[in-house]
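Working notes for the structure below.
Left out: one protein chain. Kept in place: all the others.
Presenting chain A:
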Amino acid sequence: MNSTKKRFTEAYLGVYGLWLLAFVVAPLLLLLIQSLNVPGQGLSLANYRDFFTSGPYLAMTVNSIWYAFLITVITLGISYPLALCLTKLKHRQFWLLLVILPTWINLLLKTYAFIGLLGKDGLLNQSIEAMGFGSQQLLFTNGAFLLVAAYIELPFMVLPIYNALLDIDPLLPAASRDLGASSFQTLKKIIWPLSMPGVKTGVQTVFIPSLSLFMITRLIGGNKVITLGTAIEEHFLVTQNWSFGSTIGVVLIIAMALTMALTTDRKKKKRRQRK
């Protein structure tokens, strides 16, 4: 009984290990080698030197981080109250489904839908004109970029926060009120700190992909915001400089790993305390 179970576990781990090796470790290694393999120079750190000494690339990095930060803050600002409301609703599973539903639709389709909404003759501009104002430039603005990015990331922020809020013992807010805290004080001192694990997960799942957005920056932002994601796309598809594209990719991966490390470290400490 036990040995078959053990054998099954070993076989399962073996298959899973192979999968990781082929589709996670190998591509990462290939990317790293590619980034070091500068055409005509063999293995060299030249790409990295170029990246960190070039003004435009550093500006792009700052831009990426800044916009990822903005997207994360906006998404969090919308998601937290939303998740809080959802936990208090009667048919919360149904409402949660409505929040998650857009993730079932292809990203490109959603993006094109926004082009239709925000375009010169789009629904929004038509309504603005009907109210007697002139048509506005909505598409290809930073505002539009942030709006669509936040819209797309919203479910990934709402879900972990919602789960963290549901995990809070409902008697804790009751105890807080009982001790004389108003509902706002209860939110600030009890609910917010206790939902922190969910907030951190949400921030990670939104901030990291937001660092390398490229489709929305082009289709909605009109390439006015150039992020590292856009740069990678350009190098691989347009200039065909795969080596430099890989370098930017590696830099992004390191940035993401740093973000993960910074946000998960505290969580682990807390868990240790709980034991």
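Convention: a residue touches a chain if its C-beta (ideal position, glycine included) is under 8 Å from a C-beta of that chain, and two chains touch if they have at least 3 such contacts; residues count from 1.
Just so we're on the same page, contacts and distances are computed from a predicted model.
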| item | value |
| --- | --- |
| Listed names "ATPase component (PotA)", "Cytochrome aa3 subunit 4", "Sarcosine oxidase subunit alpha family protein" or "Carbohydrate ABC transporter permease", with the criterion being the UniProt name of the chain not displayed | "ATPase component (PotA)" |
| Among A:Gln41, A:Gln185, A:Thr239 or A:Thr264, residue touching the chain not depicted | A:Gln185 |
| Residue, one of A:Leu43, A:Leu109, A:Met131 or A:Leu171, that touches the chain absent here | A:Leu171 |
| Contacts of chain A with the absent chain, listed as residue ranges | 169, 171-172, 174-182, 185, 189-190, 193-194, 273-275 |
